[in-house]
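Subset of chains shown; positions unchanged.
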Amino acid sequence: MDDKIRQALLKQVEKEPFAQKFGLKLIDLQEGYAKVGMAFTEDMENIFGMAHGGALFALIDESFEIASNSHGTMAVALNMNINYIASPVKGSYLTAEAKESNKTKKTATYDIRVTDSQNNLIAACQALVYRKDKPLPFLGK
Amino acid sequence: MDDKIRQALLKQVEKEPFAQKFGLKLIDLQEGYAKVGMAFTEDMENIFGMAHGGALFALIDESFEIASNSHGTMAVALNMNINYIASPVKGSYLTAEAKESNKTKKTATYDIRVTDSQNNLIAACQALVYRKDKPLPFLGK
């Protein structure tokens, strides 16, 4: 992918408030693809002491956001559909991979998979963006 | 709804780590219904300085979790589908309402709406749980 876009995205994700809140780390980035990691910590537990759906979603959404903006123009999330498959074990390190399944001028779709360190499938997501005809606002800064 | 279940849920949500992380407040609770509020703060911004999809989802998921467990038996999330409709303005106070649309012995479905303080629709969600034949583990504690 374009190196200027890559550097701008890496820098922007690093300082993103939400990514810091969850300790989200960008592991790999290519055009139409992103891999993000997150340690499942105690502040992510729900009323049953299991991983909160919202924590898994934070990880999923981050990989989706990065993959869909990797073409250098702004992508806006329209729809996300998630299947919860297994509960991660406490202390797990979780990884989300977002892969572009299609891209047209106006829309693009992504498949996102969350796995734990034993490669168990934790959640699967299908997501859709509207693609704006505008460059990423932080490009060239 | 059963007062014992209500008190147990209120207490459990109050000490839930994830709810604390996002400042989620349970505003109303009835059987099959929950209303949760969240101030949209700067630590919830994404790479564009807008509300991160994951922050909206945290709010949605909390209302869903509470509504689906309000019958006193454990509910496990299977699927969530979310349409992102508008970006909330910085400093907004957001509210999610989860309403049960159907309940059988094994599954139940919910409609969830997120609105801002001007009552603009921010996101709409449809969600599905598997209902276990087990009482909430923290009941009676």
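In this document, chain identifiers A and B correspond to the written order of the chains, with residue numbering beginning at 1 in each.
As a working rule, a contact is a pair of C-beta atoms (placed from the backbone, for glycine too) under 8 Å apart; a residue touches a chain by one contact, two chains touch by 3 or more.
As the structure is a computational prediction, the values presented were derived from the model and not from experiment.
Q: List the number of copies present in the full complex, noting that all chains share one sequence and 2 are shown.
A: Total copy number for the complex in this file: 4.
The definition used in the following text is that only the chains that are shown with their structure count from here on.
Q: Through what angle, between 0 and 180°, must subunit A be rotated so its C-alpha atoms fit those of subunit B, rounded to a multiple of 5?
A: The C-alpha superposition of subunit A onto subunit B needs 180 degrees.
Q: Find the geometric centre of each of subunit A and subunit B from their Cα atoms only, then give the gap between the two centres in Å, rounded to an integer.
A: Taking the mean C-alpha position of each chain, the two centres sit 21 Å apart.
Q: Using the touch definition from the top, list the residues of subunit B that touch subunit A in their complex.
A: Listed in rising order, the residues of subunit B that touch subunit A are 9, 12-13, 16-18, 20-22, 42-48, 52-55, 57-58, 61-62, 64-65, 69, 74, 76-84, 137-138.
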